[in-house]
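One chain of protein is taken out of this complex; the other chains stay put.
As written, the chain order gives the labels A, B and C, with residue 1 at the start of each chain.
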Amino acid sequence: MFVIHCPWCGDRPETEFHYGGEAHIARPEKPEELTDQQWADFLFMRTNPKGWHRERWSHSSGCRRWFNVMRNTHTNEIAGSYRIGEMPDLPDGSGPAKGAKA
Amino acid sequence: MSQSFRLADGGRIDRSRVLHFTFNGQNYEGYPGDTLASALFANGVRLVGRSFKYHRPRGIMTAGSEEPSGLVQLETGAHTEPNLRATQIELYDGLSATSINAWPSVDFDIGEINSLLSRIFVAGFYYKTFMGPAGFWNKIYEPIIRRAAGLGRAPEYPDPDIYDHQYVHADVLIAGAGPAGIAAALAAARTGARVVLADEQSEFGGSLLHSGESVDGLPGSDWIAGALDELRQHEDVTLLPRTTVFGYYDNNYIAMVERRTDHLGPLRPKTVSRHRAWHVRAKRVVIATGAHERPMVFGDNDRPGILLAEAGRVYTSRYAVKPGERAVLFTNNDNAYRSAIDMHLGGMPLDAIVDIRARPGAQALAWADSADVEVLPGSSIIGTAGRKSVIGVDVMATTPDGIGISGGVRRIDCDTVLMSGGWTPAIHLFSQSGGKLRYDSEQTCFLPETFVQACRVVGSANGTRVSADCLAEAAEAGHISAREAGFRARARKAPKGETVDPGGLQPAWVAPSDHPTGKGPRKHFVDFQNDVTAGDLMLAAREGFHSVEHLKRYTTTGMGTDQGKTSNINALAILAREVNNEIPKVGTTTFRPPYTPVSYGSLAGRNVGHLSDPVRKTPMHDWHEGQGAAFEIVGQWLRPWYYPQAGETMQQAVNRECLAVRNAVGLLDATTLGKIDIQGPDAAEFLNRIYTNAWKKLGIGRCRYGLMCHEDGMIFDDGVTTRLGENHFIMTTTSGNAAQVLDWLEEYLQTEWPDLKVYCTSVTEQFATISIAGPKSREVLQKLSGDIDLSAEAFPFMSMQAGEIAGAPARIFRISFTGELSYEINVPAFYGRAVWQAVMQAGKAFGITPYGTETMHVLRAEKGFIIVGQETDGTVVPQDLGMDWIVSKQKPDFIGKRSFSRPDTARSDRKQLVGLLTVADGNEVLPEGAQITEAAKGVPPVPMLGHVTSSYYSPTLGHSIALALIKDGRSRIGEELHAPLESRAIRVRVVEPVFFDPKGERANG
Amino acid sequence: MTRFSIASLVRNAMNWHQDWPRQWRSPQPKPSYDVIIIGGGGHGLATAYYLARQHGIRNVAVLEKGWIGGGNTGRNTTIVRSNYLWDESAAMYEHSLKLWEGLSQDLNYNVMFSQRGVMNLAHNLHDVRESIRRVNANRLNGVDAVWLDAAGVKEFCPIINISPDVRYPVLGATLQKRAGVARHDAVAWGYARGADALGVDIIQNCEVTGFDISDGVVTGVQTTRGRIGAKKVGVVAAGHSSVLANMAGFRLPLESHPLQALVSEPLKPIMPTVVMSNAVHVYVSQSDKGELVMGAGIDSHNSYSQRGSLSVIEEQLGACMELFPIFSRVRMLRSWGGIVDTCPDASPIISKTPVKNLFFNCGWGTGGFKATPGSGHVFAHTVATGEPHPINAPFALDRFISGALIAEHGAAAVAH
Partner (left out) sequence: MVDLTLRRSPLSGWEQKLAVASVDGAVALREIPFLGMVNLRVDLSMRGVGKSIEDAIGFALPKQPNTVTSRLTTRALWMGPDEWMIVAPDGEQQALIGKLALQLADRHSAITDVSANRTTLELHGPKSIEVLQKGCLLDLHPSKFLAGHCAGTNLARSQVIVEKIDDHATWRIYPRWSFANYVADWLIDAMMEYRAPL
């Protein structure tokens, strides 16, 4: 059970949070213009990386805010949290993925 | 004679009080401070159990939690506990224990026959046989194997004891309270840090409790007492004896189990948890868990009376008992001399030391010399004699390379053999933390190398062997840990320990014997619990099981209840030798929690029985209960299912309730519906995106039904939402989805559309909801609602009014889930009970009838209304339910829309909602979940068209009705199909899914 | 291959078992193979075995980054059943169950497939409805299934608590009698031995680190032991499937989650069958060695670390105490985790990919052990012929585009 840093409430146990999967998968602005394949990409396809991962969490038992966490899925090391709309670099120096929405 | 092996004096036992206990039905005595193991030794009981596979007689081998073979079944009946280690059971008055895995008795065990077959029963033999003929495995072989396997017995009764949890934070948590742990705790506590110090034993002190060493010039026990006194002075120090640190999880989350009352025996208070699982989030962890001595692997090294050298000393020094009359030590290291000679000096004679090394250390020889104990260097015990006890050892000289033997056999009579193959630091917790190990070839053990979490390892656990160094490094670790946790104070002087060097060691993984290992009748046990011999390991290696993980699984070495604490290193060293690899390359198996077994009860804690999960009750619950309602579990809620009257069956009650609603008036507790208050200038736009239908033009005071889909187009929830003001809505959700819908709304607002100005607030629990339904509902309500005009014109269907009902502020929604004229009243939950009763009172004259969820289901099914989760299962889009009317064609986008046009979702022959009527017997109710086929019969796989989602007897219509999802169902209306059940098929006709009042006139009136 | 039998055991005992050969070789990788299978779990090894046996393709290597069977095959709760809801799944799992029924003899390796029955409990009316739906569907699909009421449940498993007073009382259960458990390690070893005997190279400690792809066609793999050429590559890497897909340049609809299991200390036989409960998230059986084997739910977050949270285990044991109050004093001996590749519809993917001659078999998530023989069998067909076997055709990747998902969440909520 991790300690997750809520950008508002500080360090709290994982059981207070709800996991929301990979972050920065923006809902397409105009879904009707996408091919079925592109829509399937949005709906289902995930990077699911072994290593650094930007992911969404919601502090569901606390302040109910959604925010993002940078976590290494291999080691479970957590590098930090940031609010929706932000995009700090990952510890390995990589910035935002191309086309990713903050 | 009672306690004939008890030494005349000494030991940390309380001789002033005698404790009585039984083992295998025999009465014995012991003292407070004894473990069951020491008390058994005190009474000369050495045969304790039988081994797992060969049922060989076994005794106690250690004095601690690493014990592989001295396992017993404690107590009987509801209090019984299997597989406990005698070495960890604190003696209490009235204790009773028995041997396990022996039948009819430990003295005469039929299973010992396996021993004769042991030549066949080698590692993995069961993979090679018992394969045929077909069916024999289940019927013949497996039952026999199962009966032979297993150790103790599970209790047959529910547990009378309770268990709980405690969640705490610590600056420094210290695992193990030997001299190192205590020194670390002192240093950390002196800074003011919050310190938790835990030790699995009943007393703090670890090896100092028996080693006779001094600290700071004080006898060990005096130093411990002083240190504990000081620790108790610090407010923020928690001292936890009888507490095993069993798991080291991510982010320095430490799990421990405290045995709070086991040692009190039958006297224990029932209101206090027996075990408490501690969950500690620690800023820093200091691991001071000591080390385990390891056995020598030699011929028939498992007989009762053969034990670890250090254990011999523990029994004489700490418990003042002799494990036997005459002992021999077999070792490969100097330190064991010290243990054995201490024991000898303590009153348990040591006749000889057999040292596999040609040249024992000078210090060791001096110790032996001073105690006048004979040393046989360059010698090996090739085998032992005896059955239920060792009665002698056979010794031969080793060849100069140490691998072979030469010369004649010398028999040394003895009833106790001490063995020591060196020490294995207890790095279990460190490994669980994710830390990586390195191999130390001098000490022949694995030691911490790379740290992943914020911890330190000190003392014996760190491979530090000189006491003075242990104390110094521990004190430093305690201090630095506290400093890293934010506590600044100057370090004080570390306690000063003795500087005796424990001397050297020469690895000897298998002692040479008269037959090559594995090729003769002698067994060289490595894993004493699972009966894994050196021969088994060598066989596994020959068959290609070269990975240490394969070796473990093929032979089961290290998989017993001791998890190989004493055996793993020997096993992997033997493997390394067999495959010509280096020990560090072979590596260890994975260390996993728990360190020692933990009761399920303590992990479950208080989350059992009536506290296992919240039972959510509505404000009217007591009333329902008072009326004898039967309840349905819906998520965590309890909802009235139906209200049987005296003598009524469920069907009769439901019929009565249904008819009451259709003909007069009924009331339903609908409090569990989710309610979300939605406010903001963009609220209507938000609903437009969330629901499939249009919301912007909904008038104030008007209600509308909506469907929500997930992005994949599948229906997720439904409910009525009402516009309270230009920028203000109140949404209802299904009972089961209330929390999910709120989360879903927040998720979209916060992550996708932060530009929308909308606030959502859950008011599910703020309001009690009472649904009044039936032609008389207006009249009933009128009696309570004073000045609210309930006329159809003033208060039309699908609208809402605020006012006062029966003295409570209320919102009244004219909506209907039954198809009848109906009002849903929301009052602050405080008033729920009173208003409910007022409605009952007001309705009396009209025959008002409370109805439950079953009746609600029948009534809505008559109307063809769906229930999310019943007509839907995550694979259903609105169009499948014939609800195209609620899917906006105008809106450019809403959640789920894009998915409707995918090839499979756009198919015209998807499963569609239809009604079904039974053809032959109109009263027959189809089972919900019945599948629908074209033909009445067929050979599997029979093509299935769909299934019955809802099915009831409709008292209103006088026949049964059903809803079903049927492939291409809309175009099958009028067709006859079948519902094949186990023994017969029921003929059904496909009809429209609305059975009653298709025009909706009743609700509208 | 030396045949295993009681006779050969006795014969070898005479010689203190000195003559048993290796169960599989440990060859050096050849420069290239007709087929490379990535992943030496049960599914990968079974695929190799059936490629060699059914399709005569013997120039095959199985590349395993660690030790064979060390992935989910070696860490699962070993429940084998075929009572899935949808036709496509029933066909797949029943195909597999039929292979299980002859597997020990086929492999000449005792995989201890024990058909002691599996019960899936129902705790509320919704469960009951869904259970009956599944029982009916199963029967029509030729999968044995019965519905038991609470008394029937008690009769089949006398130690279960069916008191109506517990928080989530047992209202009944579906029972598949032909279902049961098997010895997980033996499955990997048995297939390995069988495949090896047919000429398949099993190469351990060989991690695939990249694919050689030219003009959209796979030509080989990069490994920690060098490049190995291949005409075709089948990836059967369970929790690591996404990692391999990412190497090949595409994404999969998978998330990797920790799933934990635990065993108790060994006990004398007490648990006669397998009991699963989706609603309270617990499943229990007892191994032949005597441990109670139990599984938990997945940790919600993605992770490739084979460890989960204690809280998940605690929750599951709370549920267990409700069903089996007599286990309260039993003790947990060991707990561990695996990495499961969960798929949005809780069904597997056995499919061609955007790269020619590169095939994936993944997405089994929390419940693929039971499918080991069947999955290997149809995947071998897919790899050998380049086209899916009729049984795995519906499980192709394109279902995520068309929307034709096979939603087995009901059967698979804690699907094992």
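Everything below uses one rule, namely that a contact is a pair of C-beta atoms (placed from the backbone, for glycine too) under 8 Å apart; a residue touches a chain by one contact, two chains touch by 3 or more.
Note that this is a predicted model, so its numbers are computed, not measured.
Novice: Shown chains touched by the missing chain?
Specialist: For the complete complex, the undisplayed chain touches A, B.
Novice: Of the listed residues B:Ala426, B:Cys658 or B:Ala829, which contacts the missing chain in the full complex?
Specialist: B:Ala829
Novice: Of the listed residues B:Arg387, B:His610, B:Lys844 or B:Lys937, which contacts the missing chain in the full complex?
Specialist: B:His610
Novice: Sort through B:Asp164, B:Glu310 or B:Asp527 and give me the one touching the missing partner chain.
Specialist: Per the contact definition at the top, the residue touching the missing chain is B:Asp164.
Novice: Could you tell which one of B:Pro809, B:Gly847 or B:Gly922 touches the chain left off the display?
Specialist: Looking across B:Pro809, B:Gly847 or B:Gly922, the contact with the absent chain belongs to B:Pro809.
Novice: Out of B:Asn101, B:Ser207, B:Ser599 or B:Ser762, which touches the unshown chain?
Specialist: Within the whole complex, the residue contacting the unshown chain is B:Ser762.
Novice: Residue-wise, where is subunit A in contact with the chain that is not depicted?
Specialist: 8-10, 12-13, 15-16, 59, 61-65
Novice: In the whole complex, what residues of subunit B lie against the chain that is missing from view?
Specialist: 164-169, 194, 236, 260-261, 269-273, 279, 281, 605-607, 610-611, 613-619, 637, 677, 679-681, 757, 759, 761-767, 804, 806-809, 828-835
Definition applied: only the chains that are shown with their structure count from here on.
Novice: Let me have the rounded angstrom distance from the C-alpha centre of subunit A over to the C-alpha centre of subunit B, please.
Specialist: Going by mean C-alpha positions, subunit A sits 29 Å from subunit B.
Novice: By residue number and range, which residues of subunit C touch two or more other chains?
Specialist: 307, 309-310, 344, 401-402
Novice: Residues touching two or more other chains, restricted to subunit B: which are they?
Specialist: Expected reply: 249-250, 253, 712, 899, 902-903.
Novice: Within the complex, which stretch of subunit C touches subunit A?
Specialist: Touching subunit A from subunit C are residues 240, 242-243, 246, 251-256, 300-305, 307, 309-311, 344, 400-402.
Novice: Report the residues of subunit A in contact with subunit C in the complex, numbered from low to high.
Specialist: Per the stated touch rule, the residues are 1-2, 14-15, 18-19, 21-22, 36-37, 40-41, 43-50, 53, 55, 71, 73-76.
Novice: Within their complex, state which residues of subunit B touch subunit A.
Specialist: 249-251, 253, 281, 434, 452, 711-712, 743, 746-747, 750-752, 754, 892-893, 897-899, 901-903
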